[in-house]
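One protein chain omitted, others in place.
After this line comes subunit A, so read on.
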Amino acid sequence: MTATDTAPVSAVTPRRRRLKLETVLDHAVLICGALFMLTPIFLALTTASHDKVLIQREGLQWAFGSETLTNFNAAMFEPGGFTGDITGATMLMNSFILGVGFAVGKIILSMMAAYAIVYFRLRFATLAFWVIFTTLLLPLEVRIVPSYEVIQGMGLTNSYTGLIVPLLASATGTFFFRQFFMSVPEELVEAARIDGAGPFKFFVDILVPLSRTMIAAIFIIMFVYGWNQYLWPTLITTEESLFTLVRGIRQIVQAIAEGSEIPDYGRAMALALIAMIPPVAIVVTFQSWFVKGLTETDK
């Protein structure tokens, strides 16, 4: 009895001392990092709860004010911009179309490319893969002028197609799926062949369900990436009805500021916060899938 009583105590005491030495430091670093990331968000939230005149006069606010609902309501539903035919809600919609279209398109395209490279005896499959891979060295920013020229020439400016399609080719996605497909056991392919599954059936019945955690992981990455696109939408959409949230925030503030009015900072902050919600929600919801997709495989 006494032996079992003393044992845990002596085991706990040194651990408690170690906790103090190491974990306090660890946590201090983590807390600093978290504060560094979260303080601006908190500041945006508090500032968004104040009247624009107050913000203009006194700067960013650390305390909550009384205008939260008004500002968020204005951000979402009050028409803005020069033409006044865009609200926060339509911008949110546009951002969703861009984010989802971008992620889904990228996944479909890169899955099919990887399928072709891994499973078909193409003459220059390896070469093709490396060509796709080198496009990593040519991000949109490098090829933005020719890309714009092509889209403009095709008359696709101010359309969702023009917004999404030029961004679809994805070396990262193709690479991820290629590595994943290469780890699918050869015997599975052979069993499916004997079971009478052709290339299309194998893809749809076996490969796609097997890749579902991979697909989820890549969807998250690509959705956030698409959602945060700024340069390309700025270039390709001049009609305000096609504005996405990320660029709309600035546009609204600017539009008002260039008039003689006071810029509506409270509303802009509210919009910025709204713009953050969907990516965060998606990452939080799917984070277990995300980790699964990138680490373990269900084979």
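Quick notes on this structure:
As a working rule, contacts are C-beta pairs under 8 Å (C-beta built on N, C-alpha and C of every residue); 3 or more make two chains touch, one makes a residue touch a chain; residues count from 1.
The criterion applied here is as follows: contacts and distances are computed from a predicted model.
Considering only "Glycerol-3-phosphate transporter ATP-binding subunit", "Cation acetate symporter", "Amidase" or "Biotin-independent malonate decarboxylase subunit beta", the record for the omitted chain gives "Glycerol-3-phosphate transporter ATP-binding subunit", by its UniProt protein name.
If you put the hidden chain back, the residue from A:25, A:53, A:191 or A:231 that touches it is A:191. For the chain missing from the display, the contacting residue among A:206, A:224 or A:273 is A:206, taking the whole complex into account. Seen across the whole complex, the unshown chain contacts subunit A at 185, 187-188, 190-198, 201, 205-206, 209-210, 212, 298-299.
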